[in-house]
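The structure that follows is given in the form of structure tokens.
As you look at this complex, bear in mind that one protein chain is not there, while each of the others sits in place.
And then subunit A:
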């Protein structure tokens, strides 16, 4: 008796697979399953029979029971869990269904056969009360069918077949879990993932040197990972193969197959393939190689695994991209997908298949790095990146450093092969050649943000945003950002604050400072609130930059738009004049070079308020002022008349005098923010943040540095258009500093100022629990708030009621919009396609239509 026999057979079972136990009734399948698998991994047909009929032996319930069994198994396999089916499975038809199920979920079907003598089965059944009356012929039939099937199991589609003969072998067997070939999650790199090479051996050597490899080995032990398409088209496919194979054999590289290796491998095996798409070149170049080398190549290609899951599951590398449901799966379909990608079935005007844009739908956790489709630049899209930058077509050879996520590339030495389709294409909608699609914005959506997770947009809000965006907004290409709403400071509840004679405030800086102190923010900046209209300015250095970077032709050098994306001025020459002045000031301040950019996106306030809000001013604010102004003379006159006649109206008269005074204060309050303009005369623009420049979001640049940059621009403006923002820095932990902040606000609002915005100096800040801190809270002046809460809001009984306001929704809205705004800036900076930027911008607009108290 050999060692193995004594110790029992060892049965390797893949960690993600569908295990089918095959054996007659009474052969010990359930016992075997219990011993070798987790109870939750095993689904038995008897159990399912019981589920649907209350009787585990009700043969009439078999069909329904197997429906349930297949359903549960399907769910488990979809979730990536190994599943063991405990049913007799002696008939080919029942096994066929299970094999289909495994294929459907791209896992390996494995058969374990328990071939136990008929007497043993019968004995065991007899010992069980529920099966005691099972006819002997049933067991006989089972065993007959089993013996007939055993030889065909592999042909049926099982990728592993373990046959255990006899009671003893069944009893002594052990099951070991085996990893899938594609599961290299234990390798953490670091990796250098290299894009499609296509025989560009010289460029490959340059890139390896640039990455720090010496003769295929990295001194720091980094691992190269090749995404495939090593061969065809280029000048030296054998050279590339030699290098890559050497590195893989030496353990300093991994390689997944591309469709070109696959085809060449088929050629090497003697299959008939067309010598097109550069294969002819490879065949010719290989003619000079030894048979031994050819044999090595053939074995190398044969042994390539379709894709790899690396670095704890955080990284997936394959040739043509892979949707998440195929990660780590094993089937012909997965291999085909990994090699060729998905196509829509259409062909484009160059006769090439139109690729299905799978990455647009990708929402997976793992980063997918791939090649296959030549693109002008490697850019991240939904955590996926294509590294095929067309080296053989005269583009470049690109590598991605992981986990650093740095791109390293070398330019092609020449155009080695003429592409069938130009690398760069022209189509409306930007560089990605894909115009905005309704599916990018319509209906209920969830936008993934890097700073605050998933942000949901409801359908009705998206519908309203669609109307406004479509009918009123500037060209979406010039609309890469919309500013988020801002929450006010917590409502003031403290009466008679020290120093303030009139302590009746609805909003007061004390709460704002306290709020940030509690969030762990030590230093805040108080910025004067300009009572104008929020404006975002996209300023390009010239029309050519606007055309090149933002894809708009016809001369605009940027855009100036409102909080909902509408152009500020109907007349584009006025817009251009403003952009021109900002540009000139930035020129003079030397900002373009300093920021290494040829465009910038500015957050600003445009004054006067009356410029944009004149409709609202007339229909609402001035109208109320006019009504109040006209009614009180009569009211007071009547009351004075009555009083003169001896009627006691003193309380009423006193109150009406106060009301009249409130109404007067109200009229003065809005009047401060109105002045006539003529063309640009009287128009002021106060930028307060540079949101983004070429390649960078500046949202995390501290506000002191931001304001210093902007001050310099304002200084260099000779036209009087630009205006600075007054500010004061406050240490939230220092009572004296807080006092100074309050005094500053009291002084400013006492003169009729709108108030201030308190922001963490650090700009993009998180609290102790890692959540985003409000990027700013507004603290509005007592007089200004008359415009919001009505002329008489300061009356004590009104204030008391108004203090019952709820900020929760507004704060949550402010953070969600902030996250979307940041996301838009990051996507813009990363050079992501227009639709990706637009998705986040659209989200901000949609959220603005959520029901929240508009006075907050």
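The criterion applied here is as follows: contacts are C-beta pairs under 8 Å (C-beta built on N, C-alpha and C of every residue); 3 or more make two chains touch, one makes a residue touch a chain; residues count from 1.
Everything that follows uses one rule, which is that contacts and distances are computed from a predicted model.
J.: Can you tell which of "Small RNA 2'-O-methyltransferase", "Peptidoglycan-associated lipoprotein", "NAD(P)H-dependent oxidoreductase subunit E" or "ABC transporter substrate-binding protein" UniProt lists for the chain that's not drawn?
T.: "Small RNA 2'-O-methyltransferase"
J.: Could you tell me which of A:129, A:214, A:276 or A:769 touches the chain that is not displayed?
T.: Final answer for the missing-chain contact: A:276.
J.: Identify the residue among A:135, A:590 or A:641 that touches the chain left out of the display.
T.: A:641
J.: Which residue from A:91, A:172, A:373 or A:737 sits in contact with the chain not drawn here?
T.: A:373
J.: Kindly state which of the options A:171, A:250 or A:616 is in contact with the chain not pictured.
T.: A:616
J.: Sort through A:485, A:557 or A:597 and give me the one touching the missing partner chain.
T.: Answer from the full complex: A:485 touches the omitted chain.
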